[in-house]
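Shown next, in structure tokens, is the structure this report addresses.
The complex appears here without one of its protein chains, the remainder shown in place.
Letters A, B, C and D mark the chains as written, and numbering starts fresh at 1 in each.
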Amino acid sequence: MTHVIIGNSAAAVGAVEGIRQLDKESPVILITEEPHHTYSRPLISYLLSGKVTAEKMNYRPEDFYVKNHITTMFGRKAAAVDINAKAVILEDGGRVTYGTLLIATGSKPVALKLPGIDSESIFPFYTMKDAFALKQFIRDGMKAVVLGAGLTALKAAEALTTSGVETTLVVRSRILRNFLDPGATEKLSLHLSENGLHLAIGSEPVGITGENNGLSVRLTDGRILACDFVVSAVGIEPNKELIEGVQIATEHGILVDQALRTNVPGIYAAGDVAQGLDLLTGCQRVIPLLPVAYAQGEAAGRNMAGGNAVYAGMNMNAISFFGLPLISAGVIHEEPADEVYLQKSQTEKMYRKLVIRQNRVVGYVLVEQIDRAGLLTWLIREKVNITGFKATLIDGSFNHACLPPKLRREKIAL
Amino acid sequence: MKRIRIKEEYCIGCRLCEVHCIAAHGKYKNDLIKTFKRDCNRPSPRIVIEEKEDTCFALPCRHCREAFCIRSCLTGSMTRDPETRLVHNEVERCVGCWTCIAACPYGAIVREGRHTKIAAKCDLCGQDPACVKHCPNDAIVYEEVGEDDHYDACNHR
Amino acid sequence: MGFTKRPTFRVERDSCRCIDCGVCVRQCANEVHYLDIDTKEVLCDSTNCSNCRRCVELCPTGALAVWGAPQETSGNAAWAVHDIRAIQAQANSGGILLTGMGSDRPMPGYFDRMMLNASQVTNPSIDPLREPMELRTFLGRKPTVLQLDDKGKPVDLPPQLELDVPIMFSAMSFGSISLNAIKSLAAAAESENTYYNTGEGGLHRDLYPFGKNTITQVASGRFGVNIDYLNAGAAIEIKIGQGAKPGIGGHLPGEKVGQGVSETRMIPLGSDAISPAPHHDIYSIEDLTQLIFSLKEATEYTKPISVKIAAVHNVAAIASGIARAGADIIAIDGYRGGTGATPLRIRDHVGIPIELALAAVDSRLRDEGIRQEVSIVVGGSMRHSADVIKAIALGADAVYIATAALISLGCHVCQKCYTGKCNWGIATQNPQLVKRLNPEIGARRAANLLRAWKHELKEMLGGMGINAVESLRGNRLMLRGVGMMDSELRILGIKAAGE
Amino acid sequence: MLREGDIRIPSGCAISGFINRKGNTVSGEQIIRSIALMHERSNGLGGGFAAYGIYPEFRDYFAFHLFYENHAVREETERYLNKNFNMEMGGPIPTRKTTGIRNLPLIWRYFVKPKLELLYQDEMNTNEFVVERVMEINSSMPGAYVFSSGKNMGAFKGVGYPEDIGEFYRLEEYKGHIWTAHGRFPTNTPGWWGGAHPFTLLDWSIVHNGEISSYDANRRYLEMFGHKCTLQTDTEAITYIFDLLVRKHGLPLDVAVAVVAPPFWNEIDRMPPEKRAIHRAARLVYSSLLINGPFSIVLGSSRGIMALNDRIKLRPLTAAEKGDFLYVASEESAIREICPQPDRVWMPRGGEPVIGLLNDQALQAEEEEGMLHMAVGERTSRS
Partner (left out) sequence: MVTIDARGVYYMHLNKRIRQALKDGALEIILKNVNGQRYIADAIRGNFSFSIEGVPGNDLAAYMDGPHIVVKGNAQDAVANTMNGGTIIIHGDAGDTLGYAMRGGEVFVRGNVGYRVGIHMKEYQEQVPLIVIGGKTGDFLGEYMAGGIIVVLGLPDDMEPVGNYCGTGMHGGVMFIRGNVPDYKLGREVQKTTPTAKEQHYLTGIVSRYENYFGLEEKTVGGMSFTKLAPVGIRPYGNMYVKF
């Protein structure tokens, strides 16, 4: 049976590895509009700031596809899927028939609709290509305005600042509100400011004027930010054009069950394009995070190869800005019935929040002191009843020795 | 394949494993005094003692069969050696995003030193683990295990 | 009284080598080492140092040393420092001085003044590495005449203990030492085919699998003694006395009676375990017969019964009585024997040297023609294999070792067993200290000790041209005394060197 | 200087012996030639012989051979003998002047029977009575020493080379069916006649080559049972061991052999159960009677002879057969000297006894209640 994968990022790589764990023989065809090897999309800000070189962007070694006996079709855009004929129709007219198909087309930036947005000095920041373009453009001493409050926007702003560009981040509501609670945002905001990133909080751009000699970004609060260029990173959305008109069920993304199956037999979806199971809520949700994409891809790949994998994702994000690490996972915004435990230092950046629901940890936010966060992630993922060692979680002394002996032995197989 | 096995009942909480782990991974290889007195960038211990009242034991990386760190790694630097089946971090490719720290259920991945942005974890010291060698009570042993006996609690999902 | 307690030992930290890793802090149960919160440095206060040397041994950089405290200079030839200190302690408290281990006084011993023989020309020494060398030893009553039935088959022999090496681990109870220490000895006894002794503290359930290498003890406290216990081991030993405290009972303080000890001794958690000085069913020798045979009845005559006594003045006559009372083994403990806790004056001033006691007992039993009816086991500071072989030449069938066994497990002879804070996990019931002794390591080390001594025994035997240990037993011609008085030579039954 | 017997003197030796299983007697000339051939193995400080069947006319009497230092002792001893025994005949043993023999004691011989009333009074059997009296004389009458006390047998020994001793005692004039001989190489020069081999008790005699490392262990055990080892010699102890095991404890000779030269434990452990049981029991009960160290012995008795090596064969021993004759000696040459063409020659293994018994007919003539129980085959082999 031929397995076909559309995509070339984490979910696609996960699928390749998932398939090959169980099926070393069957042909696998990977179709991607990108003309190059798989790379790690989150690293584009590192590329911009010069922390990594293009060569080190590779998400897997150069020979990865060869070693896994994958037929790659780089630079070939899949245009449509013919579910009756079980074939992928390429933009260039080619057809690739499949036994199983994985749609891992990822997401694309949300286009900002704004007067003047079509200026040449307005840069998207989503692909390696975008990062290269921006890197070519910037010069020390330039001024930039970054639009957006998500991870991409912040990483771009950080990279620009680090590169000597005086940068202002325009944030409509709150920085990283999907990942941080207000307390953590406060710590982060302070840190960003201290490191020279200007923040324009609580406003939106209403228009951009000017041309090559300088742009002016007008904000809702009346301010006008002069800059040399604008980076737009206001959000992403699932890249599901491919299946328009096909009977594959979608909401925000392509709906998949816990086995990553779409409603059409033989067709799977994974990654940013998929709207898969959320471990915590049990609902289907797009979770546009690389670890989730990879894990979904891997599970989908196993299932394509006849395996029996299930996966439910959860919010889990680790990031750092100007050296300040932050990790959050699960439920960040508590509900009224939840117990919340907060620790924060008045003078330092340390911040720690724990959300407990029915004697189970359901979420946490850590700033600065992030060590061993995975223990908490594990508690969330395994839905461990914390009665008996809750106090150690609250005071922060929690470690494996605090677990009840039976649970500890099961986990660690001492 | 050989793996580290820990024996909770014999761990005496002396933390010699941590001390020797630091020295084994520092630039003055295995020289404790130089490592601790001269290396202000000395590495973090890859093994930590878990301790609570009467209970204590060492906990290094389990090299899980289904490793969350590998799945989570943003750069692909966390990989599994096809020969030894060990999970290791290619430090040249690691950017210190700490996603692995968020993912590792054992808390066995640490931030290296004070100033680097590299994740560090147990590498079994090239098949001769310093922690095992210096454990005074054989609470950490290095022994042959079958593929299926691999101590691993991560393969639930 | 407002005097500051002065340290007996001085801990010295070489700051050039100390890396402030804190291993010493975590290992010292006496809280000598500590981490200074302000300076983040590891410091120490010697006041409570017992010189157990745990910190010295575990310090990864060798930064620590422990010395005898230098300010103790007030003694003189007539008034030794320890005498002065004892008076001060008693003036403070009004109490009986309590101490642990065997005596640290230079008690006269004879092993070091007896030299072994070796073959030269007239008979060959034997190379034990390549030629057979037998140490197998049987303990138990031997019939005077080997009775054969009509078919020439031997008629039932009395039960025997069979040892591959004539060294056993002496009685140390669970309570006085940790379960891990006992497990170590039990496993070593199993691997080397010899026996360990439960002492009077009962038999923990984890030790039942070692039954065939176990000697269970019945002492005056009868702790943990029930039918299962009596049947669990290979032999039963009635403890009358021990060398470190002849005539004195035992006392395990309630704080050492934790869950395990409580279950094993079958006494309530936290209660004192007091062993009366005598067995209250033995006030005379015929009562001993009664106890011996009650145990034989209880075990249906399947196990040899040993009787352990301290070496005291009249030991030869007592031993003869014990043999005639029906004991199969007599264990004699000399005045240098150790213990977990004993009144100091008793330990240092009661009893007689094991060498003389052994020689006297062996001779006496031979004079009475009953030596074969009972095996003799001696203990009390058997420091090395040469002590063992000399004891056998004097007439012992086997020896008991205890202090040496504990040293093999890690004991550094700091003599503070009675505090319950043994940093080596041996003489303690504190779970965190107990786990410091990994019984797998302990078993390996104790077995190594036995094997090492076994090799040495063989080497010395081979030198004497003897290839079976029984040919050395009571073979006093293989010994010569140096620097002894005639009376001592006579009692030992040996000639002076050169004769 | 301490006299031999007060101290223990290790020594090396030559031994030889033979038996005619039909009981046919030969003169002492042969055994002298045999032992003389091994002249180099001795140093002139001891030689001796045991001969069985030499006193047929006194078959029912214990033949006591004694050394006396002087006539006063002799008279005292004779008083003691007369008090305890009925004496059939007594007088000096005939000797001849020989150049190699000096410093000779008085050497007397008596043919005696225990006084019946004393036997009844002490409730003792004859042998026990005799042993006790011999021990008494040897331990408490300085200057008197019984060196032979069996029936229809005798030991002849002294200080000198064995061939000289043989000549001195005029052994060519005796005819016996068992002869054993010994040439001694002691490590000092005590010159005491009692120290020479063979050592005897009742009709046991032993000639021994080697030194027993287990001597004191053996001795102290034996002494518990009334054997007084007065001579500080290991050979004497061997005699007593066999006396204890075979005569007093009634064990078969092969069990006695399993005591004195037992197989190693690992061999015992590999034996079939029944055999293992007897070997285990023998070693366990009589562990103190294991004879450790180098030895080869020829044990003589009125039933026959047994030659035995220590269990790891640290001393030489050769055996040979020719017709009714069984020969054993330290060296093959000593056998070939008197039996040039044996039917068979072999070297027994360590701990493997070579046993030659008188056949039934010959035995009938020698039978005596309570003596030997060599209820074993001619040769026992343990493997």
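Please note the rule applied: contacts are C-beta pairs under 8 Å (C-beta built on N, C-alpha and C of every residue); 3 or more make two chains touch, one makes a residue touch a chain.
None of the values given here were measured: they were computed from a predicted structure.
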{"item": "Which displayed chains the hidden chain touches across the whole complex", "value": "C"}
{"item": "Sole residue of C:G152, C:G258 or C:P343 that reaches the chain not shown, by the stated touch rule", "value": "C:P343"}
{"item": "Hidden-chain contact residue, picked from the options C:L43, C:V56 or C:A89", "value": "C:A89"}
{"item": "Residues of chain C in contact with the chain not shown", "value": "85-86, 89-90, 92-99, 220-222, 225-227, 230, 251, 253-254, 262, 266-268, 270-274, 276, 280-281, 290-291, 293-294, 297-300, 343-344, 418-419"}
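Simple rule for what comes next: only the chains that are shown with their structure count from here on.
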{"item": "Winner on C-beta contact pairs when B-C is weighed against A-B", "value": "A-B"}
{"item": "Euclidean distance of C-alpha centroids - chain A vs chain B, Å", "value": "27"}
{"item": "Rounded Å distance, chain A centre to chain C centre (Cα mean)", "value": "69"}
{"item": "Chain B and chain D: spacing of chain centres that average the CA atoms, whole Å", "value": "79"}
{"item": "Chain B residues counted as touching two or more neighbouring chains", "value": "7"}
{"item": "In the complex, chain C residues that touch chain D", "value": "119, 122-124, 126, 131-132, 134, 136, 138, 142-143, 145-146, 148, 152-154, 157, 160, 366, 369, 371-372, 464-468, 470-478, 499"}
{"item": "Residues of chain B defined as touching chain C within the complex", "value": "7, 9-16, 19-20, 32-33, 35-37, 54, 134, 136-139"}
{"item": "Chain A-facing residues of chain B, complex", "value": "6-8, 48, 50-53, 55-57, 59, 62, 68, 71-76, 92-93, 95-107, 109-111, 117, 151-153, 156-157"}
